[in-house]
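Yeah, one chain of the complex is gone here, protein chain that is, but the others are all in their spots.
Moving on to chain A:
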Amino acid sequence: MSSRERQPRPLREVVFVDGVRTPFGKAGPKGLYAETRADDLVVRCIRELLRRNPALPADRIDEVAIAATTQIGDQGLTIGRTAALLAGLPKSVPGYAIDRMCAGAMTAVTTTASGIAFGAYDVAIAGGVEHMGRHPMGEGVDPNPRILSEKLVDPSALVMGSTAENLHDRFPHLTKERADAFALASQQKYAKAVANGQIGPELVTVATRSAEHGWGVATLDEPPRPQTTLEGLASLKTPFRPHGHVTAGNAAGLNDGATGCLLAAEDVALELGLGVGMRLVGYGFAGVEPEVMGVGPIPSTEKALARTGLSIEDVGLFELNEAFAVQVLAFLDHFGIADDDERVNPWGGAIAVGHPLASSGVRLMTQLSRQFAERPDVRYGLTAMCIGLGMGGTVIWENPTWEGFAT
């Protein structure tokens, strides 16, 4: 029997090295990616991460975690592993598939980052994909009949738009007008960020086949509507409830897209000469009543703040997923932040760019890391999102270029 002492447990800082995403497309037969496979979108992200970070030997990657909500067909077959193989990573690099609905990629990041901090990995790729055109929400689901018979969950909990309507009921002061105004601002901020070249560098091109038109190439996001007006928003139908509040204009659409990022232990990033975009401070996930899933980010943020010893005032930049305008407003309202606070989604959000469910978490992070690079005055940033079935997820990051470090 060996009595050899095991390695002492290291606990390492985890850094977000780099993040990329495909342009996001509109789901459906006329969408950008109507004839493009979901796994191919992931493959492009993985390959581009390696190309952009040539200092990283591919065989140093210890894990590839890829999220998808609907793990069927081209999003099935353990997509983290298949995408790694398809991307040409060495066969020695393992991978897995992960799912937490909209927070899939976010969970891929927190899970692999935890593995890095724990000492199980040095470098990991985390990302997500959702091709809602090929895999509409709810494809193939088989809810347990007990959910209804035992009234475990309100029937509206499975329809995300209905949960957003429920939020308007719970917070009557969060009016449709406020939601529409927030949505308009999202479109405008996004358009400005594109014009400034702030959004664009993180995009990877994707060759898009069309049997009818031949090969094309996706270079730009398809969902944004820069011509949006308040009047236009006011006139949209409310599909989830007659005379309701939630419209296609103040919610994220149905989208296709993939994201990926490179995470590393900080010492390994330094050893290899990799860039450091952000440093992970901490994270939290929390559950809420499923029928008001939109409030999920409130308890998850409180949890993350409590565990990291920070307060909301320490956060200089917020990247909040805009599944629904009302759900972001509920968050801001709770923390006493103005609807138009400049720290919130400065480059717009999912209402403009789209929300391919499981991929969005890494879009938020990639965007935050790029904002950090131009904002040395900010030390901490926060990415958060609501999650179907009543959850929220929050990840807090530190800006490595914070000017306070220099002094």
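We take it that contacts are C-beta pairs under 8 Å (C-beta built on N, C-alpha and C of every residue); 3 or more make two chains touch, one makes a residue touch a chain; residues count from 1.
The rule we apply is simple: contacts and distances are computed from a predicted model.
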Should one name the undisplayed chain from "3-hydroxyacyl-CoA dehydrogenase", "ABC transporter substrate-binding protein", "NADH-quinone oxidoreductase subunit D" or "Peptide/nickel transport system permease protein" using UniProt, the answer is "3-hydroxyacyl-CoA dehydrogenase"
Full-complex touch with the removed chain, picking from A:P10, A:G216 or A:G232, is A:G216
In the whole complex, of A:V14, A:L32, A:L56 or A:A87, the residue touching the missing chain would be A:A87
Touching the unshown chain, chain A contributes residues 43-44, 47-48, 86-88, 200, 204-207, 209, 211-217, 219
